[in-house]
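Every protein chain but one is kept in place in this view of the complex.
Labels A, B, C and D are assigned to the chains in the order they are written; within every chain, residues are numbered from 1.
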Amino acid sequence: TADAGERPRSTPPVRKLARDLGIDLTQVNGTGEDGLITRDDVQRVAAAGKAASAVTI
Amino acid sequence: MTQMTLGGAINSGLRHALADDDKVVLLGEDIGKLGGVFRVTDKLQEEFGPRRVMDAPLAEAGIIGTAVGLAFRGYRPVCEIQFDGFIYPGFDQIVAQVAKLHYRTRGKVKVPITIRVPFGGGIGAVEHHSESPEAYFAHTAGLRVISCSNPQDAHTMIRQAIACDDPVLFFEPKRRYWLKGEVSEELGADTLPMGSARVAREGTDVTLAAYGPLVPTAMDAAAAAADDGISIEVIDLRSLSPIDFSTVEKSVRKTGRLVVTHEAAQSGGIGAEVAAAVTERCFDWLEAAPARVTGFDTPYPPAALEEAFLPDLDRLLDAVDRVMGRRNSLTGWKATA
Amino acid sequence: MTQMTLGGAINSGLRHALADDDKVVLLGEDIGKLGGVFRVTDKLQEEFGPRRVMDAPLAEAGIIGTAVGLAFRGYRPVCEIQFDGFIYPGFDQIVAQVAKLHYRTRGKVKVPITIRVPFGGGIGAVEHHSESPEAYFAHTAGLRVISCSNPQDAHTMIRQAIACDDPVLFFEPKRRYWLKGEVSEELGADTLPMGSARVAREGTDVTLAAYGPLVPTAMDAAAAAADDGISIEVIDLRSLSPIDFSTVEKSVRKTGRLVVTHEAAQSGGIGAEVAAAVTERCFDWLEAAPARVTGFDTPYPPAALEEAFLPDLDRLLDAVDRVMGRRNSLTGWKATA
Amino acid sequence: MAETESTSPAPAVQILAADGTVAPTASAEPYLEYLDRLTSADHEQFYRDMVIARAFDTEAANLQRQGQLALWPPCHGQEGAQVGSGRAARAQDHIFPSYREHAVGLVRGVDLLGIIEVMRGTTHFGWDAADPSNGNFRPYTLVIGAQTLHATGYAMGINFDGATGTGNPDTDQAVVVYFGDGATSQGDVNESMVFAASYQTPQVFFLQNNHWAISVPVTTQSRTPLFQRAAGFGIPSVQVDGNDVLASYAVTAKHLDSARAGGGPQLIEALTYRIGAHTTSDDPTKYRTQELTDSWIARDPIVRFQAFLRGQGASDAFFDGVTAEAHDYAADIRRRTH
Partner (left out) sequence: MAETESTSPAPAVQILAADGTVAPTASAEPYLEYLDRLTSADHEQFYRDMVIARAFDTEAANLQRQGQLALWPPCHGQEGAQVGSGRAARAQDHIFPSYREHAVGLVRGVDLLGIIEVMRGTTHFGWDAADPSNGNFRPYTLVIGAQTLHATGYAMGINFDGATGTGNPDTDQAVVVYFGDGATSQGDVNESMVFAASYQTPQVFFLQNNHWAISVPVTTQSRTPLFQRAAGFGIPSVQVDGNDVLASYAVTAKHLDSARAGGGPQLIEALTYRIGAHTTSDDPTKYRTQELTDSWIARDPIVRFQAFLRGQGASDAFFDGVTAEAHDYAADIRRRTH
């Protein structure tokens, strides 16, 4: 998603959200403009993760 | 309450200061009989005499330097620098003496000097008469730097500046000298203290920080944006050193977006400090990078070009669009690179 | 390649400039027989004569103002300001004349003046001898402002400054005058052009931007952080106006974190501009708000306190911890408020 | 004893009495030879210069009133000082004006539309001193006194180039710098005298004492005749009646030659008067009486020189011709301003 050597792109509040949810942004696909990771993208991964862990347990 | 122009409100503030404290003296070029080139000291020499309101020899270092000596003697000098562009010959006395004396003497020596500076562009003037040198002084530790945007503040703030024991640079928005408003000469408990910013208009989407001449422009931008469904909170910084960051921070934590504007060049201007400090304080709340709308990084242009140089409604609204992530007809700018 | 001190490398750069172009003249206080209070002009008067290397009368406005006239006449004056704190009497000539002439004359008049300023603290000096006034000039449109951090750059950059048709403020890190390094006097195709920053050390976690005296400190911090598993990319800005933001931007897009440092007061310093501009350019890549490690917002303290005032290894590493979101023993700071 | 006392100065150098008759003061004696060199064509040229400058100045003030210019600083009343000194400078000399030297610009060959353009805010520049047609007349400087240091630096450069002091007055270069009575208080002006004396620059400081710095009388700047300021810097100086174009010419010519011959810097104080407002933004009624202004109007440099020329036999046709020429000059400025 990101240029070689560049960080995943997002905004500070979304980064905070990801931090709070324990999500690594390098594992998130951005659907915003030019691949920007949005709040929804993080929440989608979080929900999927929850679902996944629910299954594992 | 009396209807006054901004310049008249300063005149009346100076009159109060002269009347209230006989240690207050005014000195500057042409401030006596002429009443200043903008008439801000009109009639004050007539009223208080040439000892209280002095036409100094033509030398800015001399004006500031002798004010230092007068302050040592217990006076509260109020210096007028005739135009922004003529403060530089006095720069050494301001930066190396006025600013440092309180610190140098571990608080023993106070220098309650007020330096009045008509500043900014927009009046079609010739070179050196439209500058915005405030950032030089805001970067200088030991000075207070303030700027007013309306008659009431002009009146209140000049009196607060003169009453203050710290040295104060008082930047007067010269193109707003003729702006009219109601002024109360009673400074009461509800008067904003020196150093505080003022929320000039409440809003929820974008914080727009301005000071001095651009506050009315910012208010116009807020009104225009409201028509477009964007709610702008306008903050009149009032104090540029120190900056009342708690007021700005509170606003940005609400809006998530900041635009800051001034006439001075962008690089190293007040906007840089506001953007950097707000980013430090509000990082996790920011939806977009703070945007700056400023003069360009060139000397102030000839008057014929000043409209293109000065931040105006269009440029403010463009920045609002940018921090809102909206394209617009002016720049077609995209929210992310 | 020759082993030189930083001061010696400037001396040799000046010698080259004097030898290469007989329009180059040096003027300043005590730069002749004495060779300058830091001996940076040592032996140059002996070699080139008192007409090329002039002991000026004791007046900074006079030195800069006559340099303007010499530039009009086709000379390339190199002025020495004896100490940072004594540049202010010349401020008007620099800001209102030197900086504006090229613009004022629509490019017809060039003022290829170089103003050398030993700057910064750390040498235990008395008041006015440890200042960092670079931000005043970086905010002034029309000037180039550069600062060197090592002997090779010192040599290269003073020659580039003198060869440049724009006015240049050349800030020399006085406490590094005795720093030694290999210097090549051949300026070739691989020499970094004036205005460019330099990646002094590559890294991936944090970008640390410094200039002048604090570049060695930044390099030490990077070495210390590496032991701690943090990879710091150190950027030596070299040019403070204009700033080579593309180099900084490239780094921050990689690291997502920025620390910027200087000795000057924080408010309105170079760090504010770097933080604000990088936030504008790299917002979506930033993991944390850019952090500033600077002198405090007070006048420069008495020498006995300067260690507490100056950014050092501990304060740089603390800021690195902060942008990395790590608590540490120094401030116990939390990444998010 | 070592104490210095301000002795009352000798009267200013004057050639023409107020009524235009030739009546040199004793102090004028050393300068008379420079007058002998003038032809009647020169005299007529001086007159033409002053009248055209006056017409230009009046036209510019009109243009300002009509909103074409932000502001106009008139030179009305100072034409004698300016034309005399400007004509005294030689082609190879370099002139550093302040912002009121319209008549000097005229005699140096500058298209005065450049001044109009500066004052109407379309440019900060005006004209290019490097263009030979501009008579080495540098652009205006608005920061009071700043140009005096530039002038001194330039004159240092002349010395370094060996372009003066060779003994040939027709090629040896010198500098004239103009500044006002108010400017004498600025640090820069005093520092320029220090540097000029130290480097023995080929330079004339031409101080137009027009008695006002905006609203502040010269007595606030100095209680002592200003030309005396120079002596303490080691600079020979002289006071001249600035409303006497011949005196201004002769004194400037002699001191310029002295400067170019290696005599170092010189200072001339020309006593004159700002008949008009400081600029069109100013209101002189606030700070000075009409009587005072009238007393100086009575000493008008053009009227005086006209009387002199009449005494020399100049014809009505000549005066009418000059009037017409001046009218055309002004009309041309007006036309090109719109």
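We adopt the following convention: contacts are C-beta pairs under 8 Å (C-beta built on N, C-alpha and C of every residue); 3 or more make two chains touch, one makes a residue touch a chain.
For clarity, every value in this text was computed on a predicted model and none was experimentally measured.
Asks: When the whole complex is taken into account, which chains on show are touched by the absent chain?
Replies: B, C, D
Asks: Return the single residue from D:V238, D:L256 or D:I333 that touches the missing chain.
Replies: In the complete complex, the chain left out is touched by residue D:V238.
Asks: Of the residues listed, B:T105, B:S184, B:T204 or B:S246, which one is in contact with the missing chain?
Replies: Of all options in B:T105, B:S184, B:T204 or B:S246, contact with the hidden chain holds for B:T105.
Asks: Which residue, B:A56, B:L286 or B:V320, contacts the hidden chain when the whole complex is considered?
Replies: Of all options in B:A56, B:L286 or B:V320, contact with the hidden chain holds for B:A56.
Asks: In the full complex, which of C:G13, C:G32 or C:G69 touches the chain missing from this view?
Replies: Residue touching the absent chain, from the options given: C:G32.
Asks: Which chain C residues would touch the chain omitted from the figure, given the whole complex?
Replies: With respect to the unshown chain, the touching residues of chain C are 29-30, 32-35, 37, 55-59, 61-62, 85-86, 88-89, 124-128, 299, 301-304, 306.
Asks: For chain D, which residues reach the chain that was dropped from this view?
Replies: Touch set of chain D with respect to the missing chain: 1-6, 9-13, 26-27, 29-30, 184-188, 190-191, 194, 197-198, 220-224, 227-234, 236-240.
Asks: List the residues of chain B that touch the chain left out of this view.
Replies: Contacting residues on chain B, toward the hidden partner: 25, 51, 56-57, 59, 61-62, 64-75, 77, 89, 92-93, 96-97, 100, 103-106, 108-109.
Methods note: only the chains that are shown with their structure count from here on.
Asks: Distance-wise, how many Å sit between the C-alpha centres of chain A and chain D, to the nearest whole number?
Replies: 76
Asks: From the C-alpha centre of chain B to that of chain C, how far is it in Å?
Replies: Averaging C-alpha atoms per chain gives centres 30 Å apart.
Asks: Whole-Å distance, chain B centre to chain D centre, using C-alpha means?
Replies: One centre to the other, that is 40 Å.
Asks: Spell out, as numbers or ranges, the residues of chain C touching 2 or more other chains.
Replies: Touching at least two other chains: 61, 89, 92, 96, 100, 103-104, 283-284, 286, 289, 336.
Asks: Which parts of chain A, given as residue numbers and ranges, touch two or more other chains?
Replies: Only 9, 11-12, 15-16, 36 qualify.
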